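For this depiction, one protein chain was excluded, whereas all remaining protein chains were kept in their positions.
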Amino acid sequence: MRAYRALARATARSALTYRLNLLLGLGTVFVQLVALLAVWRVILAQSSVNGFTWPQMRVYLLVAFAAGTVVSAFGDFRMAFRILDGDVALDLVKPVDYQKARFAETIGGLWIEVLLIGVVVGVTLAVTGGVRTPAGPALALFVVSMLLLVPLKFLIVYGSTLLCFWTQNFIGVQWARLAVMNLLSGALIPLAYLPGWLATVAQWSPFAGLTSTPALIFLGRVDVRHGLTLVAVQLGWVLLLWFGARLMWRAGLRRLTVNGG
Amino acid sequence: MPIVEARALTKVFRRPDKGPGLAGSVKHLFARRFQDKVAVDHIDLSIEAGEAVAYVGPNGAGKSTTVKLLSGILVPTEGEVRIDGLHPQRDRMTVAHRIGVLFGQRTQLWWDLPVRESLAVLRDLYGVDHATYRKRLARFDEVLELGEILPVIGRKLSLGQRMRADLAAALIHGPRVVYLDEPTIGLDLAVKDRVREFFRSIRDEGTTVMLTSHDLADIEGFCRRLVIIDEGRIIFDGDLEAVKDRFARERILHVETARPVPLETLRASLPGAQVTVEESEVRYAVRFDRFIMTAGQAVTALAGLTDLVDFRVDEPSIEDVIRRVYSGELVLDETGPRR
Partner (left out) sequence: MRTARLYLRLLGAHFRALLEYEADFLILALATVLMQVVNLVFLAALFARVPVLNGWTFWSMVLMFGTVTLAEGVGSLFFEGMWNLAWQINRGELDYFLVRPYPVALQSSSAAVGINGLSNIVVGGLMIGTGLAHVDVVWTPWRVALGVLLLISSVVIKLSISLATNAASFWLSSPTPLFAFAMHQVGDLARFPLSIYPMALKAVLGVALPFAFISFFPVAYLLDTGQSRWVGLLTPLVAAYCAGTAAFIFKRGLRRYESAGN
């Protein structure tokens, strides 16, 4: 455990060095926030659509922004290059579990992302007006959901990076992941707007936990019972992906050693 | 008319004077402070067609900067450059056809293309016709043995292969002037020899060559003219052989005698020379000025004293001379040496 704490602290300290990646990652999410805010402000000016009012949509988009910013900057590029170069074999000699080590680094880098979210959300609320926080139980559930979002997103990013064992093209995989995540998480548009079958697929996919779940809970669009189910789905995916990523890692390493890295 | 001419050529680099880290960068945004570094300081240089010029100087003396100014890569802060009477920036396209540049540290080959393809792209870029191209390639092949590396992808070339290919790339359009900046850096001896032979072949064809090198062996036997730069200024510009004559006056005669001879005896028989004992007491070193006595005279004088087992004469290389110039031991000027 001490080794992982040390890794997390090291990333926390060097977080500023990676501010470049951070800004680039944040830029895309931020631009999307601005564009969608403008679009929905016009659309919802007169009446609500699909039960979403303008103040609700505003909060929804801010949660989407926060969820999109968390775990966006750390590790994936470096890890991809280490896999592509075969250097990842060198990491194996360290007496730590690879997956846990990367997760520890992700945790270490969180603070700066949280800071940025705080600034952007704060400024947006100051400009467009305040927000009503949900009642106690829903708020607690929201917090749990946001916390689960961290390992969930980490695992999705980590898993897609592991694909580098099989393909040389990291960028392509990355783009595809971002596109799918954007749509199926509800970051681009609330899942309720999607055609029924797609909404169902998205709801049960691991991606819903990346935006839709915490946002709906915060808005009170689901009751606490339903919210609990959604958070349980989030948790289920975290566990499933955690062990799934381990299997992938093992298969990837086997492939690396077979090919001689 | 000289083919390369520089008048009062000066380049000042302006470096932001930043504090360390993010804080320094932010502070710099508000209070911009700069530090000026004069890399090339009022250089006058003129090179005639067909000359082979060695351009040497210690690290950071301004060699590469001069080459970049003379090839139009950098815009001078002050002064001007003319290539064949043309302005390197204003007439960039025309000048580009007349010059070839090689930076030993950097390749101009396309990293994802085979050498053959890189050269063909350059051929088309410079508009060299196919017959001429084939003829040049065949000629380069004779000395550089390009054949084996033509199918190799740029990024897979070894350093020696890369340099050979880059030389071909720099000369494929038959430039009238070639700047070679550290063309043998990092090469092993066999490749160096081949590359040097290539220099001679292009010089003999009448190409004007300006060669910058750390390895002074590149220069000996190739360049007739030597230009030395230090701290951005030219401190010597003249004939290479004359420098050797003037500065390499000292000879060292190493002798081994059958029996020990007292130093005083030796010194008495060799007035004007310095005699010292080397590693054993039968080995001596005799330093003398070759304008005062010849090696033959020295040997004869010693042979009259005792039996000589062995002897050898060392003459200092141009490398020694230049090293002494760098270190400030020697001051060169057109009139002759001062010590």
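Order of writing sets the chain letters: A and B. Residues in each chain are counted from 1.
Here, a contact is a pair of C-beta atoms (placed from the backbone, for glycine too) under 8 Å apart; a residue touches a chain by one contact, two chains touch by 3 or more.
Quick caveat: nothing in here was measured; it's all calculated off a predicted structure.
All shown chains touched by the missing chain in the whole complex, by label: A, B. The residue from B:17, B:48 or B:124 that touches the chain not shown here is B:124. One of A:8, A:104, A:117 or A:194 touches the chain omitted from the figure, and that residue is A:194. Taking the whole complex into account, chain B touches the unshown chain at residues 13, 39, 64-65, 68, 71-75, 89, 92-94, 96-97, 99-101, 103, 105-106, 108, 110, 112-113, 117, 121-122, 124-127. What chain A contributes to its contact with the hidden chain is residues 20, 23-24, 27-28, 31-32, 34-35, 38-39, 41-43, 49-50, 167-169, 171-176, 178-180, 182-183, 188-189, 193-195, 198.
Everything that follows uses one rule, which is that only the chains that are shown with their structure count from here on.
Taking each chain's centre as the average of its CA atoms, chain A and chain B sit 58 Å apart.
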